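Once you've had a glance at the structure underneath, I'll fire off some questions.
Missing here is one protein chain; the remaining ones are kept as they sit in the complex.
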Amino acid sequence: MHFELDKSHKEIQKAVREFVRAQFDREMIIEALKTGDLPAAVRKKAAQLGFSGIHIPDEYDGGGMGLFEYVLAAEQMCRKDASAGMALMLSGFGAECLFDPGRKNLAEKYLPPVAGGKMRAGAALFEPGAGADISGTQTTAAASGDHWIINGDKAYVPNGITAGFYVVLCATREDADPPDSSVNTGDQQSLIIVDADTPGVTTESAGPTLGAGMVDFAHVGFQNAAVSVKNIIGTPGQGLDRSLSFLNQARIQAAAMALGTGQGAFDRALDYTRQRSQFGKKLAQFQVTRHKLADMAAGLESARLSVYQAAKAFDAGTCDAKTAAAAKLTAANAAMTAADEAVQLLGGYGYMTEYEVEHFYRDAKTLEIFLGSPGVLKDVIAGGLIGKLR
Amino acid sequence: MHFELDKSHKEIQKAVREFVRAQFDREMIIEALKTGDLPAAVRKKAAQLGFSGIHIPDEYDGGGMGLFEYVLAAEQMCRKDASAGMALMLSGFGAECLFDPGRKNLAEKYLPPVAGGKMRAGAALFEPGAGADISGTQTTAAASGDHWIINGDKAYVPNGITAGFYVVLCATREDADPPDSSVNTGDQQSLIIVDADTPGVTTESAGPTLGAGMVDFAHVGFQNAAVSVKNIIGTPGQGLDRSLSFLNQARIQAAAMALGTGQGAFDRALDYTRQRSQFGKKLAQFQVTRHKLADMAAGLESARLSVYQAAKAFDAGTCDAKTAAAAKLTAANAAMTAADEAVQLLGGYGYMTEYEVEHFYRDAKTLEIFLGSPGVLKDVIAGGLIGKLR
Amino acid sequence: MEILAYTDDHHRFRSRMRAFLEKEITPWTDQWEADHITPKWAWQKLGRAGFLCTGVSPEYGGMGGDFLYSVIAAEEMAKTNHTGLASALHSDVVVPYIQAFGSGEQKKKYLPGCVSGDIIAAVAMTEPDAGSDLASMTTTAAEKNGGIELNGAKTFISNGINAGLVIVAAKDPDEPNPYNAVSLYIVEDGTPGFKRGRHLEKMGFHSQDTAELFFTNCRIPGQNRLGQKGAGFGMLMEKLQQERLVTSICAQAAAELILEITTDFCKNATDRNQKPLSKSQATQFAIVEMTTEVKLGRAFLDKLIAGHMAGEQAIVDTSMAKYWITDMAKRISRRCADLFGDYGFCEACPIVRAFRDVRVMPVFAGTNEIMKNIAARFMGL
Partner (left out) sequence: MEILAYTDDHHRFRSRMRAFLEKEITPWTDQWEADHITPKWAWQKLGRAGFLCTGVSPEYGGMGGDFLYSVIAAEEMAKTNHTGLASALHSDVVVPYIQAFGSGEQKKKYLPGCVSGDIIAAVAMTEPDAGSDLASMTTTAAEKNGGIELNGAKTFISNGINAGLVIVAAKDPDEPNPYNAVSLYIVEDGTPGFKRGRHLEKMGFHSQDTAELFFTNCRIPGQNRLGQKGAGFGMLMEKLQQERLVTSICAQAAAELILEITTDFCKNATDRNQKPLSKSQATQFAIVEMTTEVKLGRAFLDKLIAGHMAGEQAIVDTSMAKYWITDMAKRISRRCADLFGDYGFCEACPIVRAFRDVRVMPVFAGTNEIMKNIAARFMGL
């Protein structure tokens, strides 16, 4: 066991910090929040420097690193600006399902444009009214000759409007008879790639969001959308397990973003209270201010270790669902606490857009819900702790 | 950075678990809580196996290991029984100040009996009415020929009655004129070893305590207590820094005990809710029970990393006061939360001595206060975060 | 603006009781805590002075006071900082079963003794394997030949050792529907087949005698059934409301006491520079935040008491008060202890006993989780 970052990891942090200092300028951010998207130039730069595709295998033009390195990059980005950080680091959301060995044909087609910042991906797992439960997928994929015919609806897909392709969790069927939406074959689910421009694919924006203002969330519908039979990731029936593993990974990613968001809020609160005077003293001289800062820092530090540990375990192939969920629960809570206190410590300025922390507060809350609100995560953790009961 | 325990560390955990399984039987514990002390045989066994002196250098008959190994042992002991664990692992409380190189003469005399479980130590740092503030020590040590003449009072000294010697923080003076109790030379403080049987040393028990029922806390008074001039640890003026460093170490030790205490409460709650039925279901099937267990586990896991990290940093010489204080804040809070929920999950049985968790609740609260309640720790953390303000 | 309309008579009663307790009871409490029981003479003393069962009508020796007298008595008892003389349990939880459901004969036989303190009363619902799940109780009461035979075990019975009279909930073994099977029975001390088990060791409540009770072919006369046969569940449900309200009152009083002691300590104790601890901003905020919580509990509780006296049904609000106020008392005990420094983990510290005592409150009279289940059900969730 040792807790020091390696030199190469410190270099990643430093490189990302330099990137965000140069690229995330206030004017750009404010404009991007209005348009709901980052400028293409920033996305391209992040890709060129190997940040947004840091975990994509290098044979597909990615950084060839692990989730741990992704986590370090996502944290530092979100620390500077959480919305921009999320937009960049979630740009290939779902493409991770193609990282496994043996996915060469699909990976060769879909990963390089993602790694290059030219195309976005959207994992389409959740369905309307099903909450976080993906075990009973209603979207069907029926095999018909050389094609899968896909029917169904997916909810709150990140990059739902802008993605070049979706990674869609489907209940796979053997025949192409009239699709029966009541089919529910939890043990025969598959992940299938669907190009966004496939006829029969429709998108409907989920509208503006509380935070994550440069990520577009959408509901994606499939009506007899036909894709090549080769677009299946692996073999039929592997989809649920692969999705659950992806969810573990994605929760650790979100946890890292939350961590950065909380840290960004803390940084600003520390700066502000060290500089601002009231009643003849610096704010940071008041004991209660000091205690708030201490609580924020202690919460973030211990959450950081949980996130790093989970990422390391994921890279080693030993991360269970409980560990990933706990990392996200802990990090999102620390982030919300820090962002909330930061708003409070800045007083009126905390509520003003100009001082940025209001923005961190909204992003932290968004991350607290995204990929599992606390209740969902506790269900997952408890499942792992308690196991089966006689 | 990596988060897996080494094989040797897992072996320490295993050895301690075997020890407590064999030694901490219920009857013995109940009896020891009544007498307020562990049986000498148990203390001897823990010493023989190298647990209670695990961090004492091997040239003085100790285990020769670091704080990290101490932490692992303390955690596993307290997990089985927090009071017994505290009694064993705090038996040399303060002897750590003799670990530094260059303390050979004193170390040769005082450490072997501590390592052997034959003698206890008590660090006497705090003074009545001064809370956690040791910077303005009022206890004086005046040099008089070959002796230090010590006058003053120390409060809440662990092992206060049973210790063979005290490590006393004193304001050292150059002359032996009538001791002036108003002297306060924060920059000239020294640690001096005082044998408990030195004439002029008086003890007054602090009485029964909420938890830590096998550790005796006492107020220790010094009235013209004369000890050899060689009993000073290091040179005059080094006492405050050495005490602060010891406090960092001791807080990490207490954090480890809290961690074990919380884990012990969690273990019992998990067992109980998995077995006990109500309203036709196992308690562990109720969603709210599950969520409580998830919260307890997530809190303990992330606290564990904080404690381990602090211990590793301490061993590497890089642990600042903030990190040690944060480890204790986080661990004590996780422990209290877990112990409190464990009482609740066991319902009426949670309140009954027989089911042990009430005991963990009291020990956890004691550890939350011992060596710094949350407010004190936040003062320390904030000092490190904020630094000096212009 | 006060929510409760205390009269001068109420205030006089409070002063009298407070003076009585300070003189006759509080000096003994340390002893009783050490003994792990409160002697029966203390009950008699309290009863003879007129502080037990203030709600019982003069016909049976009581003063026929309104519920505010019960509130006052519970609050003043809390100030004695021990729990063994569980007069609120006796006066306002157990005895009301007899008042409400007893026959004329039962009232005549038992109430005067309850008022005078000669009879200490307990109620036995909880069983070792049932906990809060009353429907699954297994103690049986077979009514045959004009007599009743009880068999089973009860646990966590407060006043269990001292009780001269126990109201026992038991099931008719021939009735399959648990909700129609339960009746209540009066069992007197000394009845053959009625045994007390171990005096249970606990975290706190040391002066309170909490025991297991065993009934083995325990025969009681037919007239010892309280109320209608099979109506026990309904009677329990009805009276549990007041039990939970009384628990809330005791918890509120405990929280107020703990905070008052702590605040006084922080105002008077000084640091090395003779500055009172209460001049530290973090301590100030802690006291202000805790005072706010206590005041919130008080306003909500007083409103509930007023409604209770007006005969309002308030199952949801009562359940909420019970869980929130008992949790609040627990939280306050935890946070206050910190403000004493190391003294806060010594039994000599005046709030440490309360720290241990209040921890049972979120557990008894129906755990707080049960309270939330009840509230959810009655809110239509």
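Each chain carries a letter (A, B and C) given by its place in the written order, and its residues are counted from 1.
Keep in mind that, in the parts below, a residue touches a chain if its C-beta (ideal position, glycine included) is under 8 Å from a C-beta of that chain, and two chains touch if they have at least 3 such contacts.
Everything quoted here is computed from the prediction, not taken from an experiment.
Only one residue from C:R18, C:K45, C:H199 or C:K372 touches the chain missing from this view: C:K372. Only one residue from C:D9, C:D129 or C:E312 touches the chain missing from this view: C:E312. Summary of contacts with the chain left out: across A:I193, A:A212 or A:V380, the touching residue is A:A212.
Residues of chain B that touch the chain left out of the display are 286-288, 291.
By the touch rule set out above, chain A reaches the unshown chain at residues 126-127, 129-133, 136, 155-156, 206-212, 217, 276, 278-279, 288, 336, 340, 343-344, 347-348, 350-354, 358-359, 361-362, 365-366, 368-370, 373-376, 378. The missing chain lies against chain C, touching residues 1, 3, 263, 266-267, 278-279, 281, 283-285, 287-289, 291-292, 295-297, 299-300, 303-304, 306-307, 310, 312, 317, 320, 323-324, 369, 372-373, 375-376, 379-381.
Operating definition for what follows: only the chains that are shown with their structure count from here on.
Set against the Cα centre of chain C, the chain with the most distant centre is A.
The central chain here, found by comparing per-chain C-alpha centres with the mean of all protein C-alpha atoms, is B. Distance between chain centres (mean CA atoms), chain A to chain C: 52 Å.
One inter-chain figure worth recording: chain A and chain B are separated by 42 Å, centre to centre, where each centre is the mean of the chain's CA atoms.
Contact with two or more other chains is made by residues 282 of chain C. Residue positions 287, 291 of chain A are each in touch with at least two other chains.
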